[in-house]
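In what follows, a structure is listed as structure tokens, so that the remarks can point back to it.
The complex appears here without one of its protein chains, the remainder shown in place.
Now for chain A:
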Amino acid sequence: MTLYHFGNCLALVYVPYYLTYKYSGLSEYGAFWKCIQAGGIYIFTQLVKMLALATFFPTADSVGQEGFDIVGEFLKSTIDLADLVGILLVLNGIPGKGHAKVLTAGIGWAGAEVLLTRFLLLWVGARGAEFDWKYIQKSLESNISLVQHITTATLVWLWSRHDLRRGLVPVVVSMLLLTVYRSLILDFLSSLLLAGPWSSLFIKAVTTLFMGATTLHMYAGLAQSIGIF
């Protein structure tokens, strides 16, 4: 029965990715290989980030400390800026047309992340005899991060365009910064509100949806004006 539960979690994690890939039109472009390339760049970026973290924050193993070290966490999150650079690399390096370009970057990036960070966790955890809601929560969280990564890719793409309206540039930049520090802010918020895992998951979903909607609005405007369909 536990293998069954593992299957449940696996379906919850990966089927939305498959659906997005299949029905967003990417499969028609034959973008599978490009998604894998995006994933390769993701892995490279993570390695660079890990090197930087290990070099500049060597005391990260003092976990037992109580309280929330805001400055340290802030600096650590700053390293996540590398993610944006990575996504920019994906966008510039991988050819693509129109919507497919952004979607390839987003799905490839998110897919690599979900493969590398979730599968092992579920394999070790959800297969056990012990039941824990944690794994279902993690699975739902990875669904949210799919939306999040597509949003980030879109924002980076918007930022790289020179024909973006002047008035929207600060909005895009501030939203990019928000995506970088999002996990930090959410952690801080849920520790402040003493939110349980379910409610912090809910907060994450709502904020991500909100950011996604805003980004979609800006993207639609630009795409309309430069004629991508």
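Some observations on this one:
By definition in this document, contacts are C-beta pairs under 8 Å (C-beta built on N, C-alpha and C of every residue); 3 or more make two chains touch, one makes a residue touch a chain; residues count from 1.
In this text, contacts and distances are computed from a predicted model.
As stated in its UniProt record, the chain not included in the shown complex is "Nicalin", which appears among "Ubiquinone biosynthesis protein", "Nicalin", "ATP-dependent DNA helicase 2 subunit KU80" or "2-methoxy-6-polyprenyl-1,4-benzoquinol methylase, mitochondrial".
Listed for chain A, the residues touching the missing chain in the whole complex are 1-5, 8, 11-12, 15-16, 19-20, 23-24, 30-34, 36, 95, 123-125, 127-132, 136, 143, 213, 216-221, 223-225.
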